[in-house]
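Below: one structure, written as structure tokens.
The complex appears here minus one protein chain, its other protein chains still in place.
As written, the chains take the letters A, B and C, and residue 1 is the first residue of each chain.
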Amino acid sequence: MASRIKVIIAGALGKMGEEAARAVKNDEELELIGRADSRARKQSGHGATGEIGLVIDNDLDHLLKKVKPDVMIDFTNPQAVYNNVTTALQHGINCVVGTTGLNDIELRQLEKMALDNEVAVAIIPNFAIGAVLMMKMAQEAARYFPDVEIIETHHNQKIDAPSGTALKTAEMIMASNPRHPGPNRDTVKLAGVRGGDMDGIRIHSVRLPGFVAHQEVIFGGVGQSLTIRHDSYDRVGFMPGVVMTVKKIMGLKGLIYGLEQIM
Amino acid sequence: MASRIKVIIAGALGKMGEEAARAVKNDEELELIGRADSRARKQSGHGATGEIGLVIDNDLDHLLKKVKPDVMIDFTNPQAVYNNVTTALQHGINCVVGTTGLNDIELRQLEKMALDNEVAVAIIPNFAIGAVLMMKMAQEAARYFPDVEIIETHHNQKIDAPSGTALKTAEMIMASNPRHPGPNRDTVKLAGVRGGDMDGIRIHSVRLPGFVAHQEVIFGGVGQSLTIRHDSYDRVGFMPGVVMTVKKIMGLKGLIYGLEQIM
Amino acid sequence: MASRIKVIIAGALGKMGEEAARAVKNDEELELIGRADSRARKQSGHGATGEIGLVIDNDLDHLLKKVKPDVMIDFTNPQAVYNNVTTALQHGINCVVGTTGLNDIELRQLEKMALDNEVAVAIIPNFAIGAVLMMKMAQEAARYFPDVEIIETHHNQKIDAPSGTALKTAEMIMASNPRHPGPNRDTVKLAGVRGGDMDGIRIHSVRLPGFVAHQEVIFGGVGQSLTIRHDSYDRVGFMPGVVMTVKKIMGLKGLIYGLEQIM
Partner (left out) sequence: MASRIKVIIAGALGKMGEEAARAVKNDEELELIGRADSRARKQSGHGATGEIGLVIDNDLDHLLKKVKPDVMIDFTNPQAVYNNVTTALQHGINCVVGTTGLNDIELRQLEKMALDNEVAVAIIPNFAIGAVLMMKMAQEAARYFPDVEIIETHHNQKIDAPSGTALKTAEMIMASNPRHPGPNRDTVKLAGVRGGDMDGIRIHSVRLPGFVAHQEVIFGGVGQSLTIRHDSYDRVGFMPGVVMTVKKIMGLKGLIYGLEQIM
């Protein structure tokens, strides 16, 4: 076997960081060589931690003086992510970033820094391969079916509507086919449902206990309809997308934005 | 075989009237003995009409002087229905009415007239047995699941929203369980989707070409969800409800309102 | 407030036992006063355990000498359940049993024992209120729609097919309407899919990773269809059924079999 890709994880104590560590450990092309989290106890490196079996360092810089990874996975927080990524890029390490909160200026700076160091930085808002496929398929179908509505269903603790995935889907559909039906002319007998209308693409937001994260994109044509549906049941569903990004980033340079860029 | 139930149809030239004639003819417990439609050509009774094979009279009174039906089915129009039904009830004929437009005062008068003549009048807004079952099931499920949303999907030529079936479903759910979640407190990123909120029950109205008439009632509970869906593909789907009503009305007196009363 | 219903849990260290403890603690009409599990460490009652905060006794008899519950919930195992329930019934304690493995003779004995002690024993194979509603609804719909197929979808680790819920649903449909279409006469171009045919009711068994436990009952009629769907996402979805049974059992005597008996 060729040598494995060496990986470290920043934000290792979070739920996504733990899942990512497990996924890296279980993939035979990858090797987990370090974990960092600022919340880890101040300790100097003795004793393995849980099933994953690597001490969690509480300082990324400190970790990077000890190990030489090919890729850093960042699942930290909006406050920490920019510094983490610049540090890693300056060490010539590719970065796979699932943390939100980077603005456009920061993205441009990270892109330049990646190119200067001849590595890549992948910013991935949604690691669910199925959700990204749904969006790509919706974009393709919109070329043939101008009439479309979106129904997204989430648990009732979700605090915003419509969901980010639904808005992104509508944007991608608009980019592919901007000709959508005009304003409603129907008789409204009741109003005030949750959801919105983006330039003619209607998005319905269902919020009910029991559900996790689901979306349907429904295209209607004369005599037929085409529906694309994605269901997320568990955050473990994001891990194949994380692993795929770690593998694909090895041959790339500069900025990758969104899983769809590498699918 | 016992003697068959004798049936006439008013509004025989409409689409529903034609389907009803076909359904009556094909049921071995029923016998079609007359058809009337004010749009029929002025003619005095010679020559059979089409596959169904009965001359269409252009005057209901005239028809009732010739034949003695047990039941009249009315699929006429809001202007004609009240006169048709009073005429039939006074002849001691049970009436099955699929025509809309009768107001509450008229309903009370028809009820009294039916009782006086010892027959029954059934006013049925929706003959789709499946749709009525869906509403009854939703009412039952609401006793256990307070959280519910409705998605109704129709072709894009439908001019009102939400659909009558969706509003009726929400009313039946309210009657069974009035405790529904309070107002939205979520962050609205986009507004203006088609649909409405009835005392906490959200109804989403999808309008797309290709669809006919469809509804989903979705109940969410912790760790589970329950969905009841009805799809109408063709008006022929109303006919089993028409035939069932004709048979059940024979033993009844007074007013029946809605198919759920006899299921 | 009236005094609360006192509850103990047998099998407290299992996943269902832990969820049940949490559910009882969180319901204001119930009071958790004891937990037992033969796997608990031999200890004599000092020290609270975890978030739930009650020492787990390793012997049910011992626990029943200390506390006087109204209801025992049993989520143990087929070897232990019969002895546990007889012990509790002899103490005059109502029993809510989620454990499988009791045979018909044992059920008859437990029924007699419950009646002799003027309490009740509820044997509940499926505590998911939504699944039981689905089965009841399917039974009702079958009176109007003889044509029906079932699609059940589970994760790919499930080792039997069709699922117990699907078989129970088909039995309930048969009891309500035994007239189902005869054998296939179609041209078979490919065979060997997973699922079965129970006296004309076809059950399709889908096994795919990612899914949890889902079932659709699809009724087709001329021009329309009616679909009832239940989705289970998490075992916590069984708890409302457990809590409901604990509350309803208080006024009952003898044997209750199946959640549908008390809905």
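Please note the rule applied: a residue touches a chain if its C-beta (ideal position, glycine included) is under 8 Å from a C-beta of that chain, and two chains touch if they have at least 3 such contacts.
For clarity, every value in this text was computed on a predicted model and none was experimentally measured.
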The listed residue (A:G17, A:G130 or A:G200) that touches the chain absent from the view is A:G130
Identify the residues of chain C touching the omitted chain, counting contacts across the whole complex. 147-149, 151, 153, 156, 158-162, 167, 181, 184-198, 202-211, 218-225
Residues of chain A touching the missing chain are 128-131, 133-134, 136-137, 140-141, 144-145, 219, 221-240, 263
For the chain that got dropped from the picture, name the residues of chain B it touches. 210-212, 231, 233, 237
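The definition used in the following text is that only the chains that are shown with their structure count from here on.
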Indicate, using Cα centroids, the chain positioned nearest the centre of all protein chains shown. C
Centroid comparison with chain B (C-alpha atoms), farthest chain: A
Separation of chain B from chain C, taking each centre as the mean of its C-alpha atoms, in whole Å: 39
Could you grab the centroid distance between chain A and chain B? Build each centroid from C-alpha atoms only and quote it in angstrom. 49
Junction residues of chain C, two or more chains touched: 231, 233, 237
